[in-house]
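Heads up, one of the protein chains got dropped from this complex, but the rest are sitting where they should.
This part shows subunit A:
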Amino acid sequence: MASNMQSIKRRIKSVESTKKITKAMQLVATSKLRKTRNQLEELKPYYSKVQETVAEILASNQGMIDNPYLKANPKGKNVYIVITSSLGLCGGYNANVLKTVDQTIQEGDLIYMIGSKGAGHLNHHQIEYNHDYLNLNSTLDFREVVRLVGELTKMYRNQEISKIKIIYTEFVNNLTFTPRVIDLLPVDVKEFDNIEVTQKFTIFEPSPSEVLNHLIPMYLQSIIYGYLVESVTSENASRRTSMENATDNAQDLIEDLLLKYNQARQTAITNEISEIVAGANAQ
């Protein structure tokens, strides 16, 4: 009986230390979540302003612009930018993204992987990918995004690639995240239809198409960065939720074990008493 009590006590101790770890991770994820959510908020005015301006240009030159970014290239590979995490213990976050990756990506597609968890998955399936931007999810460096967009738009203008898409995790709320596939290039003109524009006579210096040539890379930078920050927000929210669950589970387990421990202790005492009583009776 005593050995049983000992082992239960040991288990309680180990669960308690696990709980301490998960609790700490939960707190870290909570503070990181707050940070990335702020970042997402800060990005909003920039993003919406760029989007508005693109909409404005497209609206005031309807169907008149012959711009390479608005047309799909018939030849070339599809490019996918995939955003995963570099750290584990974040619930189904990576599994969900990678399921979408497996469903959408075809052989011969070019993959730009962000996050080492996704890289590990592709290594396992022996799929080649570009790993120049693997750490973008931890650095969140806007200059790196500018570099990525520069590289991609150059390939696009040279007609080496036909489409650019991104797979990221949408942050719906603190508990819901959905992986999504979004087309980046060619720019879908219809997407801007529901943005309100003033439709005033506007001068475009030097020409609408030239202005778009500058603006569309900026637009891509802002949305890729936005999706990146949003994915990291989802990751942190997912980690917080799963760590919260783990902490709760650990607490339940501790309570369970404590009950068992007390029962075992009581049984041991009862046994001892009955032995003493039996001994006294026998005399």
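Simple rule for what comes next: a contact is a pair of C-beta atoms (placed from the backbone, for glycine too) under 8 Å apart; a residue touches a chain by one contact, two chains touch by 3 or more; residues count from 1.
Just so we're on the same page, contacts and distances are computed from a predicted model.
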item	value
Among "Probable chemoreceptor glutamine deamidase CheD", "Peptidoglycan glycosyltransferase", "Amino acid ABC transporter substrate-binding protein" or "ATP synthase epsilon chain", UniProt-listed name of the chain not shown	"ATP synthase epsilon chain"
Omitted-chain contact residue, chosen from A:151, A:170, A:191 or A:244	A:151
Residues in subunit A touching the chain absent from view	41-43, 45-46, 49-50, 53, 56-57, 142, 146-147, 150-151, 154, 198, 200-206, 210-211, 214-215, 218, 221-222, 225
